[in-house]
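Selected chains only, in their assembly positions.
Labels run A and B following the written order; every chain starts at residue 1.
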Amino acid sequence: MNEAEGPLSLTVPEPEFRPGDKPDFSWVAVDKAGAVRRPAYDEDPRDFRDLAFSIIRVLNRDGEAVGPWAGLLSDDELKKGLMDMMTLRAYDARMMTAQRQGKCSFYMQNLGEEAIGCAFGRALEPGDMNFPTYRQAGLLIAADYPLTSMMNQVYSNDGDSARGRQLPVFYSSKEHGFFSVSGNLATQYVQAVGWAMASAISGDSRIAAGWIGDGSTAESDFHAALVFASTYKAPVVLNVVNNQWAISTFQGIARGGSGTLAARGHGFGIPSLRVDGNDFIAVHAVAKWAVERARRNLGPTLVEYVTYRAGGHSTSDDPSAYRPKEESAAWPLGDPVLRLKAHLIAKGVWSEERHVQAEAEVMDAVIAAQKESEAIGTLQSGRLPSQRDLFEDVFETMPPHLLRQRHQSGY
Amino acid sequence: MPRRTMIEAIQNAQDVAMGADARVVVFGEDVGYFGGVFRCTAGLQKKYGKHRCFDTPISELGIVGAAIGMAAYGLRPCIEIQFADYMYPAYDQIVSEAARLRYRSAGEFTCPMVIRMPTGGGIHGAQTHSQSPEALFTHVAGLKTVVPSTPYDAKGLLLAAIEDPDPVIFLEPKRLYNGPFDGHHDMPVTPWKKHDLSEVPDDHYTVPIGKASVRREGQALTVLAYGTMVYVATAAAEESGIDAEVIDLRTLLPLDEETIVASVKKTGRCVIVHEATRTSGFGAELAAIVQERCFYHLEAPIERVTGWDTPYPHAQEWDYFPSPARVREAFERVMQEG
C-alpha cells in the first residue's frame, strides 16, 4: 500500500537572498503599529497564541507611539533610552576601531540591535538578574555600568574585574544584574531558569531573564530551559533575539518549519510574544509585561525580538561573503536609534540640533572613558593582569598541585 | 554508635545538611516523592517540603544547568544523576559552566554545588549502569572529585562537599551501597550492618576533602585504590600474603600526593587499581605522578590493574571487573621485578 511515487530527497532551507541578489523584504508580514492587543497577565496562554505570529509594535511611520502597548515611559525616560542607544553605538564604533588597532583581540558589536538591551534593562528592578549573551551590552549601559569598566574588560587590562581571563565583551557585573557571559552558546538559558527557581524556592521577589540568539535556540539548553521553566513555573523572562543571522547561517535553519521562533513556546504552554526589536517603546512594554507576569508568580514568558544584525557577526567575520550588502538597509523594521529619535522629535521634546549635540556628548563620554581605560592598558601594552592571576580562582583555596604549578611557572 | 549502610549514610548526610542550612536543596530524577531509585533521598521531601526536595524532568542537562543557576543565586544544590553513565548530557554544563564560573568571573559568581552519582560495576548493569568516569572529571580544572568507600566516609565527605565553596563531583560506588563486598563476586557479601566501617554518628561531622586514608599498612608494596577497588585490593593483599599497604585515595582531586609519595618511598613498589578503562584512566595520572616524585625509590615498574579498554559488558562482567586474582598477579609481578 505504498502510495509514494518518486524517491525521497533532502530539503535544505535557503535564505531568500545571497550576495549579488537584490533583497526585497516585501513578503515579510509586519503588523501595523498599535495593532496587536495586550493580554491580561493571567490570561490563558492558549487564548493568545496568535501573538507568537504577529509583531507587537508601538512606533508608527509618523513617529507616534500608538496602541495598547504605548504610554509606559515618561519623556525623560525615553530620552535616557535614546542616549543609552547612542552611547552603545558610539562605544561599539570606538571598540571596533580599537580592535583594528590591535588594542584588543576581538570585538562584537550590537549595531542595529541597541533597543533590545537598552529597553529591556529599564523593565527590571535592582536585584533581578540577566543571563546575557555577548550581544546584550545594552543591558549594562541601561544599568549605568561604567564605560571604563566595560573597556577594561575589552582591553583585558589590569582594570578588568575578571582579570583578563575572558574574551572581549564577555562582561560580568553582579551589581548590575549581568551574569558572567559564557562563550558557549545557550548554556546560560537554563541557568537563568535555575536562578529564577532559586528565587522562588527562597520566597524572594527577584526574577531572572535568559537571553539567546535565533541560531542558538537549536541548542539543547534551550529545550531544557523551556522544560524546566514550564514545569516549575519559574519566574523568568526567556528572551530570543532573532537578528536573522547566526554567523553565516540564516534563521530559517534553526527555525525549520515552525513559522516563528516564538512559536517554540507553544509546545510548552508558555505564553509567547513577538515584538519589533527595533522599536524601543515596544521592547520596553513587552519586557515590562513579561517581567510583571514573572513577578506575580505567573511563570515564564517567551519573547522573540525581531531585529537584524546590521554588522558582521564579530571582528572575525565578513558578512558580504554570504548575504547581500544591501540587505541591512532593505530590512523593513528600520533603525532603532532613528525611530526613537523621530518619535521624540514628533513629540516636540527633541530636535535635530539636540540630537547632534547629544551625539557629541556621548562621543565625549566614550572618549573620556577610553582615555581612562587606555591609561591602565590595552591587550598589547600597559598594565595587564598579573601572570600570577592565571592560577587564582580555579578554586576558592588554591590546592597544592596548583601552588606547585604556579611555583614552577616562576610566579 | 548507629550502623548505617552507605545509602543510609548518604541519606543522613543530606538530612543533616538540609536541617542545618536552608540553602541546601536536593533534586533529580525520582528523588522527590519516591526518594531515589537507590533510596538515597528517602524521606527528604516529606521532611523538608517539595520546594527543597523534588523530582525533575529527565534532563541531566537541565538538572545541572538549573543547579548552576541556583548556586549562583546563593543556594547550595546537592543533586543526583541517576547513574554516572547518564551524566554525559550534562557534561557541557559541568565542564564549561560549573567548573569555570569562578575563574571566568574572578570570583564574582561561584558555583557551590554537589553532583552525586552512583558509579562502578559489579551489579550486572552492563554498559549503561556500570561506568566509572572519574578521569573525565579530574582532567577538568575547577572540579573536585570525591569517591568514598565506607558509610562513615560517605557521610563525612558528602557534608564536606555540600559545604565546599566549589563544585564537587561525588561518585558513589554502587557496588558498596548495601555491603562492602570483599572482592569476590561469588562469595557472600557482608552487609554493612555487620561491618565495622558502618558506624556512622547521627550528628554533623566532616571528612576533609583532599586527604587519603591508609586502609592497610604494609612494607612490601603500595596499592593505590578508591571505591570498590579498596576492597578488591585488600582481599588481594590478605590472600597473597604480600605485605601490601592499601591506600584509599578518597579524593582524586585535589589528590593527597604526600600520603602516596611517602608510602611509595617506603615500599619502592606501586600497583594502581581502578575499574575504569585503562587508557587515560585516573591510574595513568597516578602512575605519572608516582614516577615523577618517587623515581629513585622505585624498584619495579608501576603496574595498573584496571577495566579493559572496551565498553562495559554484561555477561562478561566478571571478566572485565578487576578481580583479586588479577590484582594478586600484579603484586607478584611487581615483587619479582627489580
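The rule is simple: a residue touches a chain if its C-beta (ideal position, glycine included) is under 8 Å from a C-beta of that chain, and two chains touch if they have at least 3 such contacts.
These figures come from a predicted structure and were not determined experimentally.
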Copies of each displayed chain within the entire complex, written as a formula: A x2, B x2
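We take it that only the chains that are shown with their structure count from here on.
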Contact footprint of subunit B on subunit A as seen in their complex: 129, 131, 161-163, 165-166, 170, 172-174, 179-180, 182, 184, 187-188, 190-202, 208, 220-221, 223-225, 227-228, 231, 392-396, 399-401
Touch list for subunit B against partner subunit A, complex: 25, 51-52, 56-57, 59, 61-62, 65-70, 72-75, 89, 92-93, 96-97, 101-110, 141-142, 144, 165-166, 210, 253-255, 257
